[in-house]
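For this depiction, one protein chain was excluded, whereas all remaining protein chains were kept in their positions.
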Amino acid sequence: MTATSTQYSPRDYKSDLKPIWCAGCGDFGVLNALYKAMSMCGLKPEDTVVVSGIGCSSRLPGFVETYGYHGVHGRTLPAATGIKAARPELNVIAVGGDGDGYSIGAGHLPHCARRNPDITYLIMNNNTYGLTKGQISPTSMVPLASISPKVDPKRWKTTPYGMTEEAINPIAQAIAWDVSFVARGFSYKPNQLADILAAAISHRGFALVDAFSPCPTFNQDQNDDYYKDHTYDVPEDHDPTDRVKAFELALRTDGYPIGIIYRRDNKPSMLEEQAFLRRRFENNPGTMEKLFAKYQG
Amino acid sequence: MTATSTQYSPRDYKSDLKPIWCAGCGDFGVLNALYKAMSMCGLKPEDTVVVSGIGCSSRLPGFVETYGYHGVHGRTLPAATGIKAARPELNVIAVGGDGDGYSIGAGHLPHCARRNPDITYLIMNNNTYGLTKGQISPTSMVPLASISPKVDPKRWKTTPYGMTEEAINPIAQAIAWDVSFVARGFSYKPNQLADILAAAISHRGFALVDAFSPCPTFNQDQNDDYYKDHTYDVPEDHDPTDRVKAFELALRTDGYPIGIIYRRDNKPSMLEEQAFLRRRFENNPGTMEKLFAKYQG
Amino acid sequence: MTPQTATSTRVTDVVIRLVGESGEGTVTLGDIAVQMLTMMGLDIYVFQTFPAEIKGGTVMYQIRTRSGTILSHGDACDILVALNDEGFDLFGGGMREDGILLYNSDVFTPTPQPGRTEYALPITTLARAEKDAVRHDVEPEILKRLPAPVNTVGLGALLRLVNAPLEPAEQYLRDTFGRKGEAVVRMNISALHSGAKHVAEQIGNKRTPQVFPREREEKVLIVNGNQMLCMGAIAAGMRFYAGYPITPASEIMEFLAKELPAFGGDVVQAEDEISALGMCLGAGFAGKKALTASSGPGISLMVEQINLAGQAEIPVVIADIQRGGASTGMPTKTSQGDLNLAVYGVHNESPRVVLAASSVEDCFWTTIEAFNLAEAYQCPVILLSDQALATRKSTIPPPDLSKVEVVNRLLPTEEELGDSYMRYRDTETGVSPMSLPGMRGGRYVSTGIEHDETGDPGYTPELAMQMKRKRFRKMETLLRERGDAMVRVWGDPGEVEVGIIAFGSTEGVIREATERARAEGYKVGHLHLRMLSPLPVDPINAFAARCKRILVPELNFTGQLAGWLRVHTDIRFTPFHKDEGIPFIPNEIYQQITHLAGK
Partner (left out) sequence: MTPQTATSTRVTDVVIRLVGESGEGTVTLGDIAVQMLTMMGLDIYVFQTFPAEIKGGTVMYQIRTRSGTILSHGDACDILVALNDEGFDLFGGGMREDGILLYNSDVFTPTPQPGRTEYALPITTLARAEKDAVRHDVEPEILKRLPAPVNTVGLGALLRLVNAPLEPAEQYLRDTFGRKGEAVVRMNISALHSGAKHVAEQIGNKRTPQVFPREREEKVLIVNGNQMLCMGAIAAGMRFYAGYPITPASEIMEFLAKELPAFGGDVVQAEDEISALGMCLGAGFAGKKALTASSGPGISLMVEQINLAGQAEIPVVIADIQRGGASTGMPTKTSQGDLNLAVYGVHNESPRVVLAASSVEDCFWTTIEAFNLAEAYQCPVILLSDQALATRKSTIPPPDLSKVEVVNRLLPTEEELGDSYMRYRDTETGVSPMSLPGMRGGRYVSTGIEHDETGDPGYTPELAMQMKRKRFRKMETLLRERGDAMVRVWGDPGEVEVGIIAFGSTEGVIREATERARAEGYKVGHLHLRMLSPLPVDPINAFAARCKRILVPELNFTGQLAGWLRVHTDIRFTPFHKDEGIPFIPNEIYQQITHLAGK
């Protein structure tokens, strides 16, 4: 993370492109929180890359006045890892949707956790696929078919009679993967979200922030009201370094704790290991001649 | 799971094809345990399908006298799910390696857990890629580069100077995903493994059995001796239905508990939800005419 | 009953284009107008373009209507209904010079153009007045969410403009708004007449087209390509669908999620396309007819397992609803750009069939064909459709179900099962009897590794060639058994000046263009490919032999069909390709024909 003494205001991170999001989309709140967090961390815009996949939320890089990488669906973390590995001095912020990150991109998360690069990953979790117009996502909480067979066929397009599977718990799985910073935010509490994002950006290692960011167009159930009623701040006495306790907190069924749920500050990072390796050869750098010599007949 | 009164002996599940595995490969023990478990459950060979991806371990279906599906690398669970969904009366046993299941196939696991089909998934975990001759896998425990830069360059082919990332904990992640049966076995304790597998096969829902199955050819570190020294039975008083306690057990660093670590017997299953849905229409089955009528101009 | 003025002209064919903000209900307005026109006994054909935005953005909804089959969305539009200026700017260019413009005068005033007939309609004001009029008669709960009846005003105006009767619309409004109470019904009916009246007042001696109701004897369906694809799949016996949402294929999963359970089938929303196809292969191996559908990005991810299906000989159907642009490209636009991927997207080589649906109705039949070929030749079948065809709403006769033929895979006989059963037996046709789990004596391992006739792995040079020949022999068998049925030939028999070879959703527009040219005396032929791979070379060559010149039009940048024809035939032709995200119009093809004929 490259912070500098020059101060940037949240406005400085705003690009000219007008967001294409629907009126009332939670992503607006997340975007504003991100501007603020970037400002709090003093990120130099030209040294920052916002990386995304495909989805409503993945359009975000266009709205930020930094470099951006808007790749293909689900491959946000590989691209972010490549950028960070190639240029460790850059600030890399990965963003995307719950579908992008937890469904098609699900296989990359545990491995990014293993590598622990210094990347912040912000998931705009609207419990649905917004861009493709309202199918279930891995975090959708449509009732099961056998429980509530009267789900509105118009609202839940691929699950008109209810779901046939349960939702995942993205916080619990992140703790199991030992993601070194795990937090939850809510777009309707943008200041708190900005604080959380600033902490995530400042964290040395892979930080996952799952922010509820309701989709009023396609998800009328998990909407802002629902989350206002079902979230609470992480208890003051919670020790985020206790992995088992963090797991327990993540499993609570009385609502969703907002705040920093787990962190491990001393986790090794692929980037540091690679730097270590490169340093090993500083006094004996490779040359083509030396390489040839190894294969001399 | 279709068990029948006819008894099959372990031998009845043995095919004519000779395993191509190296002498001393842990997979032999796993295969024998599987024969035994199938016999214990009385699985009818022709009603059973063993499904795999690609890897040394994934060659297993060829050695079992049941139907087999030997697909592509990492897609074991999708194929197994499709078989089970299409023909719920079949016994479906998915098998494969730690690379197949936890690396390239990592994205399918959480979603299979959500769907909870009645499938047993047996991972032969040798902490390496056997078939491609000894690179690290997500469960490899090669020391980090910065800790032990003297790793044998010949032994660890893609990590000659040590790893740059940590291993995953397959048991902890499975508990976080709420996989409805999570167990660990060891190929050098084939009877215990057979018992575990029989329990997994009998479990109604998705059962994951991670069996240490050392690769003497490419992994001299996590070998049978290592596991003999570093495993112990799951404590008698462990309550596998307590998810937090199971998680705690999975995180223990004094060795690996062998046995059933977590189970949730009442978890809904996609297959049952689908059956429920189909039943809803039993008295009013679909016809093409009715479909056309919906779109009549 | 039909109101009529002295200057209205009786027309047989009208193209109406509605443009506006997508949130504003342009599509709803179009959908209702389509219903009304269909109720009049007319046929319709709808072409829509969708904005990239989720909500908002400009949409274009073009309805062509006439009594009788419609082959394309037409050339320039006769009537443009512009609900906002952005829509007018973007899509006004597609209007004929002497066309009729009906615009929302509350929002903008277009610069007048000589030749154009204009109607100013203060839609917003009129609608608001209607709402105000009933304000006190509507229950407060309902009033809160009651929009002003903008669409209904527009509908009235539009119907009046084409001299259509208002009664069916009144009935429709009663049915639709009945449950919201009498006052709401009243408001809408009044709004309908308000719009009609406003137009009537301006008609004077302006030119208006007139459409006539007719008695329709047969039933029609109002459906699009995606819907007919689904119905075809169900009719063919498909009972397992797994997919992952993607524009413009999502509707298929959504349709099937609703309808398939009643047929005893299952739909799974997979975590990605790789898993979706993986599940379908599992289901196909287990004996079910399985379908997945996607578009370019998802099909790309399926490449590895399509190959597995070819190598392990697993029947499966993969629908590719092609969309615009490479990579993420232009998801809401159309293209015929995936032909190369469909026929060549495989490392090394395994056989597959590639079909292309060509019209809404054909989506039904070609999907059935896809399942039949997958079963008959135990291989993956890629079925090409595209965004334009998928969302093309048309009136079609309900398919004649007595013509549906369903093919099922070859199963081993009792004698073939047992110790000597060989799943991959090297037969004369290449097709081997396929056992299903549950069959005693049918045990084998389905595998993508090179294998011998039993399925056991084997790598010798001889075996590799033998088994590859066996697998590809199935495609030769297919061509021999059904190759001739895999093309449709239109136009003049005998020698023609210009022949057209094409595939997919362009069939209608090409037919219309060739008919226009024929009407003008050109001798024109048209061979439309139903199957792209294996390519039915014999009928193509036979057709080419009677063409002086050949045109190969297609909607992509490099001319993929042109390349594919060059690989497999020696015929000479003029390629014509472009890839702008929108379909051809008849005039483009017609121009090419006359140009080529004049050479």
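Each chain gets a letter, A, B and C, in the order it is written, and its residues are counted from 1.
The rule is simple: a residue touches a chain if its C-beta (ideal position, glycine included) is under 8 Å from a C-beta of that chain, and two chains touch if they have at least 3 such contacts.
Treat the numbers as computed from the prediction; the structure is a model and nothing was measured.
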Counting the whole assembly, list the visible chains that the omitted chain makes contact with.
A, B, C
Which of these, B:G68, B:G96, B:P117 or B:P138, touches the one chain of the complex that we don't see?
B:P138
Which of A:M40, A:C56 or A:A79 sits in contact with the chain that's absent?
A:A79
Residue list for chain B contacting the dropped chain reads 20-23, 54, 56, 70, 72-74, 103-104, 106, 129-133, 135-136, 138, 153, 157-161, 164, 217
Touching the hidden chain in the full complex, which residues of chain C are there? Just list them.
52, 90, 295-297, 299-301, 303-304, 307-308, 310-312, 322-330, 332-333, 335, 337-338, 340-341, 343-350, 447-450, 457, 459-462, 464-465, 468, 472, 556-558, 563, 566-567, 578-582
If you put the missing chain back, which residues of chain A would it touch?
15, 17, 45-49, 51, 61-62, 65-72, 75, 77-87, 89-90, 107-108, 110-111, 115, 270, 274, 277-278, 280-281, 284-286, 288-289, 291-292, 295-297
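Heads up, the rule we're going with is that only the chains that are shown with their structure count from here on.
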How many angstrom lie between the centres of chain B and chain C, each centre taken as the mean Cα position?
42
On a C-alpha centroid basis, what's the spacing between chain A and chain B, in Å?
29
Can you give the whole-Å distance between the Cα centres of chain A and chain C?
37
Using the touch rule from the top of the page, what residues of chain B touch 2 or more other chains?
107-108, 110-111, 115, 270, 274, 277, 280
Find every residue in chain C that makes contact with two or more other chains and list them.
261, 268, 271-272
